[in-house]
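The complex is shown incomplete by one protein chain, all other protein chains being positioned as in the whole.
Just so it is clear, A and B label the chains in written order, and each chain counts residues from 1 on its own.
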Amino acid sequence: MLSFIGRSIVQKIITLFFVSIVSFLVIHLAPGKPSQADPLNPKFTPEMVARFQKEFHLDKPLYEQYVLFYKDLFLGETVSWKDHQPVLFKIWQRFLNSLPLFIVGTILTWTISFPIGIRAALGRGQTFDRFTTFFSYLMISIPGFFFAYILIIFVVTCFHVPVIGIKTFSLGAVSPVHLFMDRIWHLLLPSILGATGGIAVLSRYVRSQMLEVEGEDYIRTAWAKGLSSEEVHYRHALRNALLPFVTMFGLILPGLIGGSVIIESIFSWPGMGRMAYEAILARDYPVILTVNFLSAVLVLAGTFVSDILYLLVDPRIRL
Amino acid sequence: MINLPLLSVNDLHVHFYQRHGIARVVEGISFNVKKGETVCLVGESGCGKTVSALSILGLVPDPPGEIVKGEILFNGKNILSCKERELQKIRGNQIAMVFQEPLTSLNPVFTIGDQIREPIRTHQTLSKDKQRQKCLQLMKDVGLPDPEERLNAYPHQLSGGQRQRVMIAMALACEPELIIADEPTTALDVTVQAQILHLFNSFQKNGDRSILYITHDLGVVANVADRIYIMYAGNIVEEGSTWQVFQNPRHPYTMGLLAALPQRGKRGTRLISIPGSVPNPAFKASGCPFHPRCNLAVQICQEQFPEMCNYGEGQMSRCPVLFERGLN
Partner (left out) sequence: MELTTQKIPQADENLPGENRLKEFWLIFSQNRLAIAGLICFIIFFVVALTGLACTSGQDPLFDPAQVRLQEKLKAPFSMSNPEILTEKEVPRLGLYILGTDDLGRDLFARMLQGAWVSLTVGFVAVGLAVIIGIFLGGIAGYFGNRHLHLYQFMITCIISSGVILMSKENLSTPGAALFVFGHILILLALIFRKQLKDRGRFLMIKVVSIDTLIMRLVDIMLCFPSFFLILTVVALLPASIYNIMIIIGLTSWMGTTRFVRAEFLSLREQDFVTAAKALGISDFRIIFRHIMPNAIAPVLVSSTIGIATAILTEAGLSFLGFGVPPPHATWGNILSDGKGFIFDAPWLTLIPGITILVVVLSFNLFGEGLKDALNPKLREAK
């Protein structure tokens, strides 16, 4: 078991190394010298290219650039071009903003998807199943921001309450309870929006897993032993059907940075996704590259957690 | 006192609904199993014997399949009309089943001990300790080595033969009156096969229990059966005691099956086989289902579905042609 973990870690570190190289090489998509800047490309003025050169040490040999780039990153010295704040600090701040959105969204997704998926699978072809299937398809197919706008318009015109931002703008001096409630209210719509897509996909997957397991031979054996329906479905079938999801749990981690660029843009939520988007708009490359690298790190950490969880849960691997 | 059969299947019809039509997998079969008897349901793959067995326990998968007609009497009660809850009390308890594929019939995430204990836990009231004792005893009875260790083992750690023994242990756990064994040894080596048959035998003697064997292996049949029912394309085509059927087969199919057995001492001659293949249950020929492959077929075989002909002393066959010949 330990060898499995050890091997996993080593593999992840090697992958991380290569990821860092790829992240680093992304800069080189940009033109190399100020003179090379295409006059028709508004993204790269000669001044900007010169700045590139300086900040990313592009005049030095390749491997030295690489080392310097990451040294800056890890030491927190990489500085945003837009507002000259240290990048890591900025990321941390925005991360704290994104966190509640992320947590609520994840909780909603995971707690709602499973009952829906299981119920749909057990009552295959019946009304509930058809209904949820229809909705899932709808949610998967609708362009995210389109749905968001429709929802916002609906809520605003029906309930006449503000939905944009992390809290109401001109609240003034009110009691902490009121403040708290206000925060919660602002949190609700974006979380729900973020969760719907996830619920649609996850519940379908739960349903298909459950259906597949229900058709297995050992479920037939369980019936033949005279076990009650509850025991067969929720003890025998579910336990096997849930196996792949335990591993998926580890993969939630990368969602921390992903945020959702779109949702945060619509709701003017000052989170990480939006920061990344603004950085791209402002061509704030230190921020962009750092975020890219960090998200890769999170993905690897997430897969590592998945591996460990899988180890704990599936007896076939353990021994 | 009339010896009421333990199990009595009467005119069972099972249909499977598929995209290209209805497959009449079981079309009106009737058979009995008496107390203490070993009955064999014999036939090639695709003749409907497994589905018949599954019907007894109500395990026919309901969306594609449906029991459209017939009754199954167990101890006099029609279990086809039982509700799910009542069926659950019978399954594993009074009627138990052993399946064909040991490799996939055990749940991979639970230990052997857990799985053997389940029927005991469900149907009997014993303390946890007693349950454990009983599991160990069962495992010893079926011949599993190191039962103490195996109790906490997982299915993937056992070989095919060992897993099949576990299945049998699970079936024997509540001392059922009837065990249905669906080709229990097909997936196993011949030596293991012998041991498992021996197991069943001793189990039966110990409690005057009945066994319904589903098999296509005539060697096994000759060894264990008291009565035989030969099935073809969803119908019973011959029935009788082992002696009767093997000595005096009364149906062309049975004759074909027996002739196809490679016999010792006849080396160098061609193996005999029945020409053609088993029909697709969705597209069966009219009249006698066997007539396209039968070398004794006559005009009427194509037109009329043959009735059972009684030869007396419990032997019956569904071939009027042979019956008439016999009478003359």
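By definition in this document, a contact is a pair of C-beta atoms (placed from the backbone, for glycine too) under 8 Å apart; a residue touches a chain by one contact, two chains touch by 3 or more.
Quantities reported herein were computed from a predicted structural model and do not represent experimental measurements.
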| item | value |
| --- | --- |
| Residue numbers in subunit A that touch the chain omitted from display | 11, 14-15, 18-19, 22, 26, 29-30, 32-33, 38, 40-41, 43, 62, 124-125, 137-138, 140-146, 149-150, 153, 208, 211-212, 215, 254, 257-258, 261-262, 265, 276-277, 280-281, 283, 288, 291-292, 295-296, 299-300 |
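Criterion: only the chains that are shown with their structure count from here on.
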| item | value |
| --- | --- |
| Gap in Å, rounded to a whole number, between the CA centres of subunit B and subunit A | 54 |
| Interface residues, subunit B side, partner subunit A - complex | 57, 59, 63, 84-85, 87-93, 96-97, 99, 101, 104-110, 118-119, 122-123, 154, 156-157, 167, 170 |
| Subunit A residues touching subunit B - in the complex, by the definition given at the top | 124-125, 216-218, 220-229, 231, 236, 239-240, 243, 314-316, 319 |
